[in-house]
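Okay, handing you the structure first.
Subset of chains shown; positions unchanged.
In order of appearance the chains are A, B and C, and numbering begins at 1 in each one.
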Amino acid sequence: MTALKLVGASAHKLWGGRFAGESAPELDALNRSIGVDFRLWPFDVKLSKAWAIALWSAGVVTVEESLALEHGLDRVADRLRAGAQPNASDEDVHTLIDRLLHEEVGDVASKLHTGRSRNDQVATATRLWSMDAVGVLDTAVRELQMVMLAHAESLSAASVLMPAYTHMQRAQPVSAAHWMLSHFWPLDRDRARLASAGRAAAVLPLGSGAVAGCAFPISRVLLQGSLGFAQLSLNSIDAVSDRDFVAELLFTLSMLAIHLSRVAEDLIIYGTSEFGFIQFGDSFTTGSSMMPQKRNPDALELARGSGGRLLGDLTALLATLKGLPSGYNKDLQDDKRALFDAVDTMMLVLPGVAGALSEITFRADKMKAALSSSMMATDLADYLVGKGTTFRDAHAAVGSLIRQSEETGVELHAMPYKTFKTAHASFGPDVFDALSAVASVERRETEGGTGPLAMKAQMKSAWASLA
Amino acid sequence: MTALKLVGASAHKLWGGRFAGESAPELDALNRSIGVDFRLWPFDVKLSKAWAIALWSAGVVTVEESLALEHGLDRVADRLRAGAQPNASDEDVHTLIDRLLHEEVGDVASKLHTGRSRNDQVATATRLWSMDAVGVLDTAVRELQMVMLAHAESLSAASVLMPAYTHMQRAQPVSAAHWMLSHFWPLDRDRARLASAGRAAAVLPLGSGAVAGCAFPISRVLLQGSLGFAQLSLNSIDAVSDRDFVAELLFTLSMLAIHLSRVAEDLIIYGTSEFGFIQFGDSFTTGSSMMPQKRNPDALELARGSGGRLLGDLTALLATLKGLPSGYNKDLQDDKRALFDAVDTMMLVLPGVAGALSEITFRADKMKAALSSSMMATDLADYLVGKGTTFRDAHAAVGSLIRQSEETGVELHAMPYKTFKTAHASFGPDVFDALSAVASVERRETEGGTGPLAMKAQMKSAWASLA
Amino acid sequence: MTALKLVGASAHKLWGGRFAGESAPELDALNRSIGVDFRLWPFDVKLSKAWAIALWSAGVVTVEESLALEHGLDRVADRLRAGAQPNASDEDVHTLIDRLLHEEVGDVASKLHTGRSRNDQVATATRLWSMDAVGVLDTAVRELQMVMLAHAESLSAASVLMPAYTHMQRAQPVSAAHWMLSHFWPLDRDRARLASAGRAAAVLPLGSGAVAGCAFPISRVLLQGSLGFAQLSLNSIDAVSDRDFVAELLFTLSMLAIHLSRVAEDLIIYGTSEFGFIQFGDSFTTGSSMMPQKRNPDALELARGSGGRLLGDLTALLATLKGLPSGYNKDLQDDKRALFDAVDTMMLVLPGVAGALSEITFRADKMKAALSSSMMATDLADYLVGKGTTFRDAHAAVGSLIRQSEETGVELHAMPYKTFKTAHASFGPDVFDALSAVASVERRETEGGTGPLAMKAQMKSAWASLA
């Protein structure tokens, strides 16, 4: 752990005795993390209060000292809540709180450092912050899922069909609600991962000291309970250098950002003039300073871009951890920058996507118009399979019809019956039924399919997942 | 989905009807994935057999046809097990098996493609492969943990102490077993993540068709049971393009590789002539073509490097997924290259680290010699705290002693009592007890600390985690 | 450098004397790099021949020995060219060549190792390989540029216009050739970077020994000249661990892959049924095993995906290098896997994109139909600016017209003159001229603009860059 500077302008150091020289301004500039970690203050105050009680129960401080520390920390929190700011000598949030606590309660503040180190302290505060962030993120993801589910309900009620694409080529007709929900389930997996990342964070390092454990009879079980952790860390060396929980959260948010980038890509493409499947609203688009006609889906583009940004945060942390020797190393300081950037970005992007999606208008007419009859080619092949043909022969026969359609410009449903008969003898006059998009959709009733009953079941599962 | 080429030298395509021209050799070279996905064959055979039964129960094929397909697939598996190799017209493992199946059972082989697509097929096969890999990986990690635990037992039995480092500077004395176990627990977290990645893989996509679901009354529940999946996918569009499970496994393996890189870094440094804490064995080190005296810890260096390689695999997949539109896109084909590379690498690295670690000799004498008395500075400060000094004053007094020690070159334990007394009036003649490394370690008995009882409890937890 | 195993089945080691035990099979499996580095053989042979001469000129071997080594190496090359394969005891390409050379010339082969190490040897071979690869890659990029330029010429000759997009929203009309060339220039920058990466590779490390330099009076200047390097490395420690040149090439190829991903994304979108701006050919697309109507742009999708893959290779190397101590470390062995994967991928993707692009048909009718008159909104505003209005007022007036157009469904060019006059008094009857896409394009004649003269100049620059 690094220099703890104290109490006011002269910046006395807790470690003054051992050092002959002053630290260089270039080092202070590089080392100073208060710009990043200031936001940890509520959690540092919380764990410090718990520590004050633990010191009392371990017989290290008197009950009066413990109470003085607690009340002092409350007043520090009041000042910070009211806007108190770091000064130039506060290198990090722990130093800041220590300085303020000295101002509030005097020398007894120094007793709070007994048996703990900034190594276990910062790990604990970062974990508390993460546990809190997971809850906030879960709510924001859930709200986006609600918007999707509401759209799915409307689209389903109106029986809106659209093309499903593979390779961006029209593949098969599906219920538009089915497409909408295809973006719902990835978010469900994200929420499961968020919960898992929350559990990974909920392991208490406090009581691990700098690296070797605590020499005072602190009750870590008591600390765990009062601070809301699910488990105790089992090895003090690991405890002060374990950043797996940050990595898990960053990975979880990267996946979330990637899922949002895929929603965004679909919406941006469907919102082009050429597709026209959706119309953007006014509140989540912007105009152009040069081109008066523009309505740009900025929120969606920024969501798409956030996939890159989050991957950058994840990469930064993992590359930093790689090859580090045992115990705390200062390299770890940068974990918080990546973590906060990722969470902040997602907390801007999630409401942006939810808002943009909520004000989108679906154009059922445009979607329907895109259901060209060649998309029912698979159904046509299935029709022949139903008449006893192997799928391979069926595929070949339908392939030849498609080719004729392309060459003549006549859509399948507009071709005369005898063309079908020529392509394959098993085609009967009911072949035109197989070319209906509605019928195609209705045939796909296996679980997870786009048929009406399967959709109903899927929607029910979706509601259940939000309950 | 891409071209399915068939049966022997002339490479008939399932999709020949629609295409006028031949595909270009440059496309075939780029598209061909058999070099990567060949290893999926046992899983593709397995799911194909389950599909043959499902087609029968759905009334699509007769019981005789279903049996013919099953037995044919068994013979295909026999041939592949015996070394059958792809030919130039097999673009991927599915095409290869289709060709071989045609050779075994003739035209009925074509019926196997009814209602399924390579989109749901490859997703299913990759998930089966991943579920299998997770088990193999877990065993390999567990074996490394066993090596660590065995070392920890020996070191603990021999009461070996060593310096714990922070910032690579000597920090406090710890039990060497404590240090060893500090690398055990990260692996325990890795195993928990492996299990979670296994659960993420165990969601069945088969029955999702190309994108819209299956038009035949296939029982997906039956498929799920017979193939050993825990859940059904709930949306066919999502099912064919969801690669979250691959990403989770890659992330899990990246974390594992990073943990191994940290083990390796410690061992490489402790194995230098300057540290000398450990001696490498002969089986997992190599010599030099130029320098006859060298014994190089190659296995550990490659383990450290694998942290970078795995991060590359993870990055490759995530960047590929980012911004993809809905449904299957060919970009996804590359998921398997990253997945297989990561698993293969770990299956080489894990035994390498386990082997290298198992033949290491610990030099208790060198470790003990490194326990300079200045490492007991915290204990000295704690001593003063015990006499009623605030930690801050104690820190300052000890700091001044350290500075004198540095300037005079006299170690703390060799200083006269009066020097202590001058530094702080509360020092009594029992101060020298506080300078004992053994005593320092024994004082750290909080959970997760390095004290003997805490170590016993930690070791017990470690055994329990392997049970 | 690691174990050099020798001559045939019994695998004598050059370093046998110092080691009591055998190396473990798990280590051999992990360590063995011949599967990756085998392809370096032509370059290892080349540098070994140069070294044989250098040893002679330094007086270390006789002229007869030197000639024996040279001719022996030629025969080794012949055997490898004819298909000779590594055996189980060849851990890497250097060991393989050493074994073969012993088979050809007997004991004198051992003399070739005098004064060199695998550390400087592998660095030199990898640099030679990279210098060669740069040339091959440059040609492949250039061929793709030729395809682009040919299309640009045709599109320009036919005066084809299309919408330019920003935010995927129709922005302004441009020459289709202008769009095509917007993908040409990024490749030009890639070629400049390729040349720069080639120069970074062309620094000779041979003669640096294992780490401290060479103790024999080798002429490195002679080696440099005969091997075609531009410079000598200046510090032997740096020389054996410098992988900057690999990183530069990987970065260069990542940028190239990213540019190709952007070409691919445009083409995939323009090739949808909804856009219809282009039609894919048959040679670089594939069909579907399930959907007979599909024509999937696989080559383009794989090109897009390669952006992720290459970023993975780059990340793998950089994360491996980060934090490595001085001198050669075994972690560096993995540099070649990343390098070869990146180059191989690009050498598949570049012809794939060139082929796919070359057979694309442009649909000028569809592009023209997409030039809605609202895209001339900027021109309309510029018209008002020409009449003395500030751009801000002009923008507002045109914005209100656009809004009316959206609400009424009447396109701008179909609105009556009085609507314009109401929106802004400065509109004259010549306003309709400003709504012409052709006129809009013709007005943009600044350098780099889409006007006809500017296009002519741009095309001339493009040809010049390929000359």
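To be clear about the criterion, a contact is a pair of C-beta atoms (placed from the backbone, for glycine too) under 8 Å apart; a residue touches a chain by one contact, two chains touch by 3 or more.
Because the structure is a prediction, the values reported are computed rather than measured.
For this complex of identical protein chains, the structure file gives a whole-complex count of 4 copies, while the figure shows 3.
Note that in this section only the chains that are shown with their structure count from here on.
These two copies of the sequence, subunit A and subunit C, are related by a rotation of 180 degrees on CA atoms, to the nearest 5.
Highest inter-chain contact count (C-beta pairs) belongs to A-B. Two copies of one sequence, subunit B and subunit C, touch each other mainly through matching residues, since over half of the numbers at the interface are common to both. Here the CA centre of subunit A is 23 Å from the CA centre of subunit B.
Averaged C-alpha coordinates give centres for subunit B and subunit C that are 31 Å from one another.
In subunit B, 1, 14-15, 17-20, 113, 119, 209-210, 304, 307-308, 311, 314-315, 318-319, 321-322, 329-330 are the positions where the chain touches two or more neighbouring chains simultaneously. Subunit C meets subunit B in the complex at residues 1-4, 13-15, 17-24, 26-27, 29-31, 113, 116-119, 209-210, 281-299, 301-302, 304-309, 311-322, 329-334, 337-338, 348-349, 351-352, 354-356.
Touching subunit A in their complex are the following residues of subunit B: 1, 6, 14-20, 60, 107-108, 110-111, 113-115, 119, 164-168, 171-174, 178-179, 181-186, 189, 193, 196, 200, 207-218, 220-221, 232-240, 242, 244, 247-248, 251, 254-255, 257-258, 261-262, 264-266, 269, 304, 307-308, 311, 314-315, 318-319, 321-330, 378-379, 382, 385, 390-393, 395-403, 440-441, 443-451, 454, 458, 461. Subunit C contributes residues 165-172, 268-269, 271-276, 287-298, 301, 315, 318-319, 322-324, 370, 372, 374-375, 377-378, 380-381, 395-396, 398-399, 401-402 to its touches with subunit A in the complex.
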